[in-house]
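The complex appears here without one of its protein chains, the remainder shown in place.
After this line comes subunit A, so read on.
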Amino acid sequence: MEKNSSCCFSNLSSNLPITCLITFITIFLHRVLNVIYRTGKPLGKRVSPQRPLSTLIVLGSGGHTAEMINLLLVLRKERFTPRFYIAAATDNMSLQKARVLENSLADSSETKGLSAEFMQIYRSREVGQSYVTSVWTTLVAMAHALWLMIKIRPQVVLCNGPGTCIPLCVIAFFIKVIGIRRSSIFYVESIARVKRLSLSGLLLYKLRIADQFFVQWPQLQRKYPRAHYVGCLM
């Protein structure tokens, strides 16, 4: 009898971790599916439309940054505050351009102060780097991105490629899964993409990470029907 009960106990103790694991995975999958289901669904009318949303702006480089600046110029800044700018560590020009934009805003309005922050991040893949070595650099970039995203916890993510935005968007997605913060992710495919999506664009589109996906050429919208065609930004 005693032997039997101890056996039963050991049975339970060996099953417990497995049960926990299965429960955990079930909850996790449920959360993932829930987040995917809610992705792309508009937030609905804001209860307090005056309340601003903290916004992460991922700057690409060269042409990507120029397109993003054009978008920022027409967004109402008081709705997207504070603004966090992130650019690749190897790209000094982009943050410089963002600073010029923010300074011109600060000059034109009375509300000076800490409405913008500028940060750099390791890049997952440089132009021309081989896909094999980019596995390792992507891991480093992920760790760094995780640290930054936990600090920022943005409500809005604006990005338009290239690879720099992928770790940040994936982490924003998992922050939604865990339930820390529900962020809305917007991706604008570069004007340079006329017939095919970029790798970053394809990932965010196929994995349904982007809440709204914009393309600048009608050919792309026909190929990717969930995308919104918005005309040229440049």
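We take it that a contact is a pair of C-beta atoms (placed from the backbone, for glycine too) under 8 Å apart; a residue touches a chain by one contact, two chains touch by 3 or more; residues count from 1.
As a working rule, contacts and distances are computed from a predicted model.
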| item | value |
| --- | --- |
| Complex member absent from the view - protein name from UniProt, among "UDP-N-acetylglucosamine transferase subunit ALG13 homolog", "Ribonuclease P subunit p30", "E3 ubiquitin-protein ligase AMFR" or "Exosome complex component RRP40" | "UDP-N-acetylglucosamine transferase subunit ALG13 homolog" |
| Listed residues A:Phe84, A:Phe173 or A:Phe214, member touching the removed chain | A:Phe214 |
| Hidden-chain contact residue, picked from the options A:Arg79, A:Arg153 or A:Arg208 | A:Arg79 |
| Touch criterion as defined above, residue of A:Pro17, A:Pro49 or A:Pro225 at the omitted chain | A:Pro49 |
| In subunit A, positions touching the absent partner | 42-46, 49, 53, 62-63, 66-67, 70-71, 73-76, 79, 128, 156, 158, 184, 186, 188, 190-196, 198, 211-212, 214, 216-217, 228, 230-234 |
